[in-house]
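I am attaching a structure below and will ask some questions about it afterwards.
Every protein chain but one is kept in place in this view of the complex.
Naming follows writing order (A, B, C, D and E), and every chain is counted from residue 1.
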Amino acid sequence: MKVAVIRRAHFNAAHRLHNPTWSDEKNREVFGLCNNPNWHGHNYELEVKVTGEIDPETGMVVDLGWLSSLIKEQIERRFDHKNLNLDTEEFKNLNPTAENICVVIYMILRQQIPQKYDLHVRLYETPRNFVEYPA
Amino acid sequence: MKVAVIRRAHFNAAHRLHNPTWSDEKNREVFGLCNNPNWHGHNYELEVKVTGEIDPETGMVVDLGWLSSLIKEQIERRFDHKNLNLDTEEFKNLNPTAENICVVIYMILRQQIPQKYDLHVRLYETPRNFVEYPA
Amino acid sequence: MKVAVIRRAHFNAAHRLHNPTWSDEKNREVFGLCNNPNWHGHNYELEVKVTGEIDPETGMVVDLGWLSSLIKEQIERRFDHKNLNLDTEEFKNLNPTAENICVVIYMILRQQIPQKYDLHVRLYETPRNFVEYPA
Amino acid sequence: MKVAVIRRAHFNAAHRLHNPTWSDEKNREVFGLCNNPNWHGHNYELEVKVTGEIDPETGMVVDLGWLSSLIKEQIERRFDHKNLNLDTEEFKNLNPTAENICVVIYMILRQQIPQKYDLHVRLYETPRNFVEYPA
Amino acid sequence: MKVAVIRRAHFNAAHRLHNPTWSDEKNREVFGLCNNPNWHGHNYELEVKVTGEIDPETGMVVDLGWLSSLIKEQIERRFDHKNLNLDTEEFKNLNPTAENICVVIYMILRQQIPQKYDLHVRLYETPRNFVEYPA
Partner (left out) sequence: MKVAVIRRAHFNAAHRLHNPTWSDEKNREVFGLCNNPNWHGHNYELEVKVTGEIDPETGMVVDLGWLSSLIKEQIERRFDHKNLNLDTEEFKNLNPTAENICVVIYMILRQQIPQKYDLHVRLYETPRNFVEYPA
């Protein structure tokens, strides 16, 4: 009887899409405005879904307070009000596309959430563009 | 060629998280503010997803008017403007966590919706906390 | 050159609409389901609007961090996860309608926000029912 | 390592639910107000989900600009500000229920999106009624 | 001590923008896609704001149940699932722009709501286009 619990969080960050092995021209062609050398930014909305059995003693899959704190410490503190390209270890050498940010967030949280739970991450870059991992 | 049809509904209710086999101290420690003996409450948003084949005569999986009425009679009339702990049979002896409410709603609707359709329930306790069953 | 700054916050609470000078019958007739003696509840969404001149040094009307903390201390701590009728001084003898809650929140914040700023409060009881004071 | 990318779009259209092999009476009985002979309409919101591997050179599953243009050309230009029953080939002989519109949009896009990607379509007829294909 | 109470409602309708005293060419030029002779449609969202004193006996400005029923009878029954140009008296000879629909709704409700209350109407044609009367 598996139930999924979803917690929504958010962080604001600057980023730039860029492949350093390409010419400036090719970068502009592929990434368009998102390649702006001076960065732009987003209000990222994050949904973390944890799936598991209901604990009969608490009636909960996981404590949402715990999940909310985990997201705050592991994700918001790392990325909120940051320049993803310049201020974070994770995107020093990885293009901070929504896809890559979503996978990175999954990898960070996967190490903190017990293996008996399934984990899924959805990341909104804008209300009209969003990604999910694993799909 | 299976299509899913989702209907969104809502109800407002009071509740309190509490395990009667624990001490007051442990209840406060585990459930925090949600353990307040005088209850608190939520605007619950409910999404009921019914999956099946499109009926070639109507072009519909199920009649959304029928589904909407079913939710009104079976769920809203039971839980809307109620104290889940005091006013309902379902949560007299079951902790009304979002997880348990979601499973209970699934169980009630599953008996009313023909077996040829799959059923999934998503319940929002707040816009930032929600659950799904089956996961 | 007056600019308005709005901060949105939220709290969850139980309440009951009731006029103790009326018969039970009249209470049920006027307040309907909202008169349920065992309470029901809502996710209240609150918008606090502060209007004033932009400070040329900061470029801000008021520090949103300060406003956010003020709302947390003065309003959320007082009302969040509470039974408005039983757990608060403000609604011991005042019917906790959305209108009255909105005016009470205005009165509390008005004493904390310097007089040179105008203040307006909007309170959502549900996404479809909300009130504003002053109108 | 499959990631899903979702793009949200919208179009406004008029439609009428009607089965020409039925009597007017049966049409009214089954489709209710949606059978109005003079049509009614909706703001349709569309979510197109494309699932695949991240391209290591771009960090993207598909270029969202490309996906957005594809939806514009193939779906919005075809259905936006149209009467689905009268102005489109697709619904001349097919009842434009949300279910059928969703499947038709899937079929159109499936031919344009390389087979290595999975495709899912969600269509909102109203914020409270929506469908998904494949389920 | 005036408080404003807002109730949100909705209706779905087809319409067409057209000035019968103009040539087809000029109509297309001015109204673009909205001039489509076969109509298109919208999910209209309506906010009705009633402003007045709080009644000390009820703690309410007006009974939201009454306001909700009034909107249902006077506005939804008239316009929901209708073709505004063909099915309504109000827009037989009046162009159903968002501006005109908003003023018409105001005029209808103004006759039903006691003069001691102020009345304002906001109408969303889409989430990104909306109008207010009186301004």
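The rule is simple: contacts are C-beta pairs under 8 Å (C-beta built on N, C-alpha and C of every residue); 3 or more make two chains touch, one makes a residue touch a chain.
Owing to the predicted nature of the structure, the values given are computational and were not obtained by experimental measurement.
Asks: Looking at C:T58, C:N93 or C:Q115, which residue reaches the missing chain?
Replies: Only one listed residue reaches the unshown chain, and that is C:T58.
Asks: Write the list of chain E residues that the hidden chain touches.
Replies: Its contact residues with the unshown chain are 17, 19, 30-32, 94-100, 102-103, 127-135.
Asks: Extract the touching residues of chain C with respect to the undisplayed chain.
Replies: Here the touching residues of chain C are 1-9, 49, 51, 54, 57-61, 63-65, 118.
Asks: Determine and list the chain A residues touching the chain excluded from the picture.
Replies: Where chain A meets the chain not shown: residues 10, 12-15, 33-34, 36, 38-43, 80-83, 86-87, 126-127.
As a convention for this text, only the chains that are shown with their structure count from here on.
Asks: Just how far, in Å, is the C-alpha centre of chain E from the one of chain B?
Replies: That gives a centre separation of 34 Å.
Asks: Give the residues of chain C touching no fewer than two other chains, as numbers and ranges.
Replies: Residues 127 of chain C each touch two or more of the other chains.
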